[in-house]
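Of the protein chains in this complex, all but one are displayed in their positions.
Naming follows writing order (A, B, C, D and E), and every chain is counted from residue 1.
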Amino acid sequence: MTAPTPRAARWADLTFPDVAALPENTVAVLPTGAIEQHGPHLPLSTDLVTATEVATHAADAVAADGRADVVLLPALAYTKSDEHAWSPGTIWLSWETLMSTLVDIGRSLAGSGITRVLLVNGHGGNAALEQVALRELRRRFGLATFFVPASVGGEVAREHGNPSELGLGIHGGHTETSMMLHLRPELVHMDRAVRRVPERLDRFEVVGFGRPASFGWLSDDFGPDGHVGDPTTAGADDGRALFRAAVDQAARAITEASTFSVT
Amino acid sequence: MTAPTPRAARWADLTFPDVAALPENTVAVLPTGAIEQHGPHLPLSTDLVTATEVATHAADAVAADGRADVVLLPALAYTKSDEHAWSPGTIWLSWETLMSTLVDIGRSLAGSGITRVLLVNGHGGNAALEQVALRELRRRFGLATFFVPASVGGEVAREHGNPSELGLGIHGGHTETSMMLHLRPELVHMDRAVRRVPERLDRFEVVGFGRPASFGWLSDDFGPDGHVGDPTTAGADDGRALFRAAVDQAARAITEASTFSVT
Amino acid sequence: MTAPTPRAARWADLTFPDVAALPENTVAVLPTGAIEQHGPHLPLSTDLVTATEVATHAADAVAADGRADVVLLPALAYTKSDEHAWSPGTIWLSWETLMSTLVDIGRSLAGSGITRVLLVNGHGGNAALEQVALRELRRRFGLATFFVPASVGGEVAREHGNPSELGLGIHGGHTETSMMLHLRPELVHMDRAVRRVPERLDRFEVVGFGRPASFGWLSDDFGPDGHVGDPTTAGADDGRALFRAAVDQAARAITEASTFSVT
Amino acid sequence: MTAPTPRAARWADLTFPDVAALPENTVAVLPTGAIEQHGPHLPLSTDLVTATEVATHAADAVAADGRADVVLLPALAYTKSDEHAWSPGTIWLSWETLMSTLVDIGRSLAGSGITRVLLVNGHGGNAALEQVALRELRRRFGLATFFVPASVGGEVAREHGNPSELGLGIHGGHTETSMMLHLRPELVHMDRAVRRVPERLDRFEVVGFGRPASFGWLSDDFGPDGHVGDPTTAGADDGRALFRAAVDQAARAITEASTFSVT
Amino acid sequence: MTAPTPRAARWADLTFPDVAALPENTVAVLPTGAIEQHGPHLPLSTDLVTATEVATHAADAVAADGRADVVLLPALAYTKSDEHAWSPGTIWLSWETLMSTLVDIGRSLAGSGITRVLLVNGHGGNAALEQVALRELRRRFGLATFFVPASVGGEVAREHGNPSELGLGIHGGHTETSMMLHLRPELVHMDRAVRRVPERLDRFEVVGFGRPASFGWLSDDFGPDGHVGDPTTAGADDGRALFRAAVDQAARAITEASTFSVT
Partner (left out) sequence: MTAPTPRAARWADLTFPDVAALPENTVAVLPTGAIEQHGPHLPLSTDLVTATEVATHAADAVAADGRADVVLLPALAYTKSDEHAWSPGTIWLSWETLMSTLVDIGRSLAGSGITRVLLVNGHGGNAALEQVALRELRRRFGLATFFVPASVGGEVAREHGNPSELGLGIHGGHTETSMMLHLRPELVHMDRAVRRVPERLDRFEVVGFGRPASFGWLSDDFGPDGHVGDPTTAGADDGRALFRAAVDQAARAITEASTFSVT
């Protein structure tokens, strides 16, 4: 980088000699979003907005504190949204295409002298394939690879969540809607928000979300509205708290990634 | 099946008219193992043995009780063991090959009239890609797809685990070694068992196993022995308890899978 | 779209019912950029900036005039920059990955009810493969497909170009540098700009840029600086004129695309 | 192997240091079966049983005699059964998937220090592709590669065959049924066995099985029963003789493979 | 080559030691044709004939003059004719297959000691993908790669063209028909020739052939006859002139390719 800055370097803004001069152990941060249906009330960009905002705020916070060297990559807008393939608006890559994209990016980063990469992921449907990619990039290019979601669990999730969702607010529900009310309120149509909680899932004890056994699902298995959860209780205050926690989590992930090793 | 039997039908033993006559909603169970290094003390087949034994006992238990119609497929021995690619003995499929295999199997099952499929997985390194496959088979072939690991968490894991592993006994440690001491004691070399717990991981708070942020790893990142955990405390009694819990969990997964729907 | 607006609809901002309600013959506009070295004086994002700005201004102009229905897709940042694979900073997709991405996007658009797609391309290295994609999307999905570069030839190019480049200012030369001085002056390092015109090419009569016979090249065939052309004469005024002409050209392409048919 | 044994080493039972210590020129034996329809009277596993039994008995015989160092790999159950794709019960891999699997296995064996590999194949439909794989593994990994069928021709085949099959007992006929009556009599349904000999093929002189010109066939070209041949004359005595000859042939193939070179 | 000859060496006629002895900087010339519909009046081989004749005459002319060392490869008959996929007679490779073919040929040529390759292309539908291939072969195998069409533009094209085609005689029109009347008159059915000029295209100013914006087309977009242009004015004299100009252009391309470098 040509001059010290209070925010994280943007890969896209750099020249190629700037990249060559990045400090050893710089963490390259790649936001991965989605362009996919999120119910009638949320924009297609919901996951892209969330991933990009969390990654950007986290990278800037780390850079501002000097906790680690960090560089922010342009986000992947189009990813693996095959569970929403039925819906107008969804632009989905096949698993082969997304893996190939991640492999190509990893190859390019390694060829640029980068040694540490963190994916900040806004779309749950990418998580499993990105785990596969973490290992592939580590094995083929020697990269230290990391993944953090653009959302949080635990205490904050409970405090600012909607318990009546029964843990089933996985797509376009209270949490995502609240975060968008904080980040892009002009794009949220609360007048179209309806509760869609698949309460029947509670009948099963072993199979289900967060249970030992998982199942393959498409979003229209749950009905024609496309979301799964209860957006009617969403609010910008919950959104702000959830977003700040996610930024903090991502910032700590960047910081730890800069020195992480297992031995 | 031509006649009622006290154990689950074996797909391989059936003729093709037998398959055509399987009852609607029969759950097809596919064990997925691995042939990969498990440290100096465990055989390459550890995950294959575990997955096959858990799936078989579970399917037979379900059939014996008449809880569901179930048919057991031949196990996949060779799977995605790329994290052990460095080691003699590991036979690993690339992610493309394993996905193609699972897609081909799913296509064949759907073409055979099967509508419900459960993977019983003995190798953690397969889990993420199998999640991707669950969705792919659902979308392309309309199959109801399920996944259950051949191991348990929770209470039983705590009671019969080794707390000094700090939750890091992920490969060839106390749990897997105990299960093999129960299932195949003649193949376990306790004289070669050594403790290999990567305690340094405890320094990190956000990145790690079971933490919000994950990392890509190869088993030789942890050292040349190949396992990660403490097999020295393993015992057949713990193994028996862990195995029985895994069988019970898989049996319940089969049962729920036979009637599962989200709406 | 929920309400008339003076600017073009942004796909990412829409909900899925909004997409389903787009008028027949709406032209979906996809900017394709690049993240690749552009010499020591220009940022890696040069082509992404150019494509995105041209596409956005053109789409908004068309929407403002009501010349056609148009919707703007999120840009592709990472594309086929294999000619710059040698350089730090370049993030390049293989031809298979970019074609797969374009095919997946085309499939998704067709599945969303879109019938007309225009690529606005900022990176010359994409042009050939995108021609292949135009036909592939037309054959496989029935889409009417179009391509327009984010730059102009002809009169304007001559008037605002640098004749001493001998027509060889193909990458990071007078034209691209001028456009960036207009669009993102803060990212241009004129102090690092040096003339790099491969005058030797003038010795050949049949083989060369803009000649009947073409040749395969990598940017380091021309030397270690990475650009090909003369940025030292670049200026924001030329950039503004070139940009306005490119926007006008793209706006007319959108308009014609909305009613284009060959019979 | 930690200790001398009267039977061949089982790859799956070894630890990774055991594999690293295998003697130079050890022959790795891979049985390749199939899970595919074999008519109404034979189980889907027919080829898997045959390949596995022949390979195991042959490897053990070689090891017992000390004729060569040999190690037995887990069988491939699922292979290229596309000619039976129409039938319930058939689980078939595409040619790409099977080749990828064989390439991945070959790469892994070479990476384990193995230099000689023998496929013992129970399914005729694999033979051509496995020939392709022999060369691919030799070229890419330097492996000495071999193939032997789990069945015999010549004298024994004539003596224990059924001449009324006119050489057309290629799938589920007298030979395979006899071998299964010897190996797994409990899985053979002789009450369902019917003669299905495509005598029309005898009209052709150049095109046909065992003739200079071959033809592409699917098993349902021959009718809905799925088998081609006459199982009604099958018997366990013929099966035993045919099996013993196949074991002897495979054992000699292993022995020759251990020292084979062309110059 | 075993003896000096007045014509260019034919790769296919050489032995392998002959190839190993080819002079440094020998240009390998690969004609790429097509087998595709060309309207009711022209044979499927039109582009194959044209590419092969142009390449052969050009290579022989260069060899006769001693302008460069040149070797002629067997033509590719089957290429990417997807725009004519609808028509009986068209044999078309997908883009993946043609790229794979070109990559395999490039790899083989580089492995044979060749450093310079020129494609002489008779089928416009190959041009874009061959541009992609030029770069791929340069990057992966270090080959200097070149492309020249088997047709000409400029003065000669104008003089011997049909102006009433409005520049739209792109497939089976005046030019191709004339060349075939010169090269293979016995295969041209002038009695079936009809004018098919898509005059509507003239209404557009930005989108069109030879305009800034291009469009994806299939030949049946223009109607059921398959050709686009006016063959009724074709003649052998025009064909001879066009052919000679194309041969001359290709010969000059070979000559320049033998010494071409950009620095």
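By definition in this document, contacts are C-beta pairs under 8 Å (C-beta built on N, C-alpha and C of every residue); 3 or more make two chains touch, one makes a residue touch a chain.
On a predicted model such as this, the values are computed, not experimentally measured, just so you know.
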Of the chains that are displayed, which are in contact with the missing one across the whole complex?
D, E
Answer key for E:Gly122, E:Gly169 or E:Gly226 versus the chain not shown reads E:Gly226
Among D:Ala61, D:Leu76, D:Leu109 or D:Leu137, which residue is in touch with the absent chain?
D:Leu137
Just the residue numbers, please: which parts of chain E touch the chain that's not shown?
2, 11-20, 35, 37-45, 48, 73-78, 85, 87-94, 96-97, 100-101, 104-105, 108-109, 111-113, 187, 189, 192, 226
Mind pulling the chain D residues that touch the left-out chain?
80, 82-83, 85, 95-96, 99, 118, 125, 128-129, 131-139, 143-149, 152-153, 198, 200-201, 204-207, 212-218, 221-223, 249, 252-253, 256-257, 260-263
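Throughout what follows, only the chains that are shown with their structure count from here on.
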Determine the shortest chain-contact distance, in steps, between chain D and chain E.
4
Along the shortest chain of touching chains, how many steps lie between chain C and chain E?
1
Quick one: point me to the chain whose Cα centre is farthest from that of chain D.
C
Which listed pair, A-B, B-D or A-C, duplicates the contacts of C-E in over half of its pairs
A-B
In whole angstrom, the CA-centroid distance of chain A from chain B equals 28
Listed in rising order, chain A residues that touch 2 or more other chains are 85, 96
